[in-house]
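One chain of protein is taken out of this complex; the other chains stay put.
Note that the chains are named A, B and C in the order they appear, and that numbering of residues resets to 1 at the start of each chain.
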């Protein structure tokens, strides 16, 4: 049993100079075989393992991570969490996740700093106004909190914004979801890893999956850089690398991998208190608890697996930030990086079965899967354990690209961060 | 028909520069300015599209119509008297008639179309669709390098060359380098004239040089 | 900012170009005769290679021609460009995990 974290345990440990803290998770060598192998030690993979162990009694399982835990998009995203999606299917999925976020810190006994500071989505054109209102009405009737803001309301929420948008893109209004916000991204990975480890899940880092053993259309094992592992259930949760693993397993996905970039400014005293997204000009901003402005940009225009992101995209985003927040022109960029996101034609994820028996898919989250982390893992664990899609996952099956039942979130917004 | 409308069509024209209310300096020269911009009102512009491999007779037909040999080397232009032809792509050229007459473009179009009868080609009058801005002066390259990603250095952009490129963030322009003063003609889409002009003004400011608006011709 | 060798105009910066995705995808000659699966394959499925990738680009702010490029999607190294009607150049292909 792990020691619980609290102010008291901190005080107690302070007396022994913090020399007696236990490991948050163990790093064992892989066993010869597992009941299920989750490929990808990002948030989604870890949550999947967590619920497989917790709700489906599967303890002989492993999470296999090529690099370091949480080092994929989980560790490089702008951490926006919201559930105000337009289509019913998406709303169900993201709201399921948001509810789990609201209890995550206590469930894990690990403070993930889920900060429900509210998320605003600005509308800059008449068309955006129409789409935003359509989304708000839909949210409301789906039981999700979402309200329209007139420009003056936007100004009240974000006093530093220039409603004139530099003259070119005036703010015509926007939506606000007050239950939405941000979270400490690394803590999510660490908190779930700790909880998994406690239930006996093997977390194996620095171990890349390099191939699959497939017999008669059924997966029988994975080949990794640390050797062969037998298993007949494999969950692929590798975000931008889903195409690479699908190719290994002999099928293709409707996914393009693209670098998506973000950047932070130097830390300053609190100046912006919520998350503000401006789809029309591709700029998303919030301020972390450490003080830096966290800014998200658009994806590169072309496929790529490089974790940087192209230069013109940075320029465009910072120009937009200067437009909406003229007083940030003198702020300085401290660090810029990228992650490889898995974009689907309809900007919705793929969750469910794959063409290979025993291989399950959880991918296509693109620019916006962090917010889904707990919900995604929860319904995916159910899917893996029971070999059929969880009801919330059902509409997100790969087959929709054959039948045409796309869940096109482009219709609702430019980009789905 | 009301009397006011009986005037000739020519005087009823407005160039894309009219709304900019430019203070054009009519005396000669830059007078110390680092860059001069010249609103080149009213040019005859015609696009030609033809695949010279597919249509071997086209080349001669064009020469018959214009006296110019179509430049086939990428990024080049040919000029003679008041007519230039700019390479825009492997099967695309822009003819520029340096003549303010309202029908300059239409006339050339008619002529080319006639001579290319039976040839698979496209000839389109685009005199209204584009605006031409002359750019000259010792700082012209420095200023333009703020607007376009091209290398403007004489080693890589020589007189007689034309390059089509991105201008600012949103629009394409063609740059035709005419001499090493340098003097260039910049062609942009008409609706972007204000953007391009203001952008160039701002580039001059950024380059810490002075800008003069010079009269055409 | 990539430097892309347009087969017509020469090397220009990335922001003059627009991307067109995987190259050598061919629209079925008779779409009505192909299965839903095959159609979905044409419409949506991607090789999405991590490594040597054959892809379409158009010189949007240049000569407006479409052409193909061979690029390493991990390193962004460009192996060459060729016209739509040309054969791809010979390159040592790499794929990464």
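For this structure, a couple of remarks:
The rule we apply is simple: a residue touches a chain if its C-beta (ideal position, glycine included) is under 8 Å from a C-beta of that chain, and two chains touch if they have at least 3 such contacts.
As a convention for this text, contacts and distances are computed from a predicted model.
The listed options are "ABC transporter ATP-binding protein", "3-oxoacid CoA-transferase subunit A", "Sarcosine oxidase subunit alpha" or "Molybdopterin synthase subunit MoaD", and the UniProt record of the chain not shown names that protein "Sarcosine oxidase subunit alpha".
The absent chain, not drawn in this view, touches the displayed chains A, B, C throughout the complex. Contact with the omitted chain, checked across A:209, A:331 or A:361, is made by A:331. Although one chain is hidden here, its contacts on chain C can still be listed: residues 1-3, 13, 18, 20, 26-28, 30-32, 34, 36, 39, 43, 56, 58, 60, 64-66, 75-76, 78, 84-85. With the whole complex as reference, residues 5-7, 9-11, 14, 17-19, 21-27, 67-69, 71, 75, 88, 105-106, 109-116, 124-127, 129-138, 140-143, 147, 160, 162, 166-169, 184, 186-187, 190-191, 205, 265-271, 287-291, 307-308, 310-311, 314-316, 318-323, 326-337, 345, 400, 402-406, 408, 410-411 of chain A touch the missing chain. By the touch criterion stated above, the residues of chain B touching the omitted chain are 1-2, 4-7, 9, 12-16, 18-19, 42, 47, 49, 91, 102, 120-122, 124-130, 142, 145-146, 148-151, 153, 155-156, 168-171, 189-195, 198-199, 202-203, 205-208.
As a convention for this text, only the chains that are shown with their structure count from here on.
Distance between chain centres (mean CA atoms), chain A to chain B: 50 Å.
Centre-to-centre separation of chain B and chain C, using mean CA positions: 32 Å. Spacing of chain A relative to chain C, judged by their CA centroids, is 29 angstrom. For chain C, residues touching at least two other chains, in rising order: 15. Contact with two or more other chains is made by no residue of chain B.
Residue ranges on chain A touching chain C, taken from their complex, read 66, 208-210, 241, 243-244, 247, 252-257, 301-306, 310-312, 345, 401-403. Chain contact summary for the complex, chain B toward chain C: residues 74-75, 88-90, 92, 149-150, 163-166, 171-172. If you check the complex, the residues on chain C that touch chain A are 1-2, 14-15, 18-19, 21, 36-37, 39-41, 43-50, 53, 55, 57, 73-76, 95-97.
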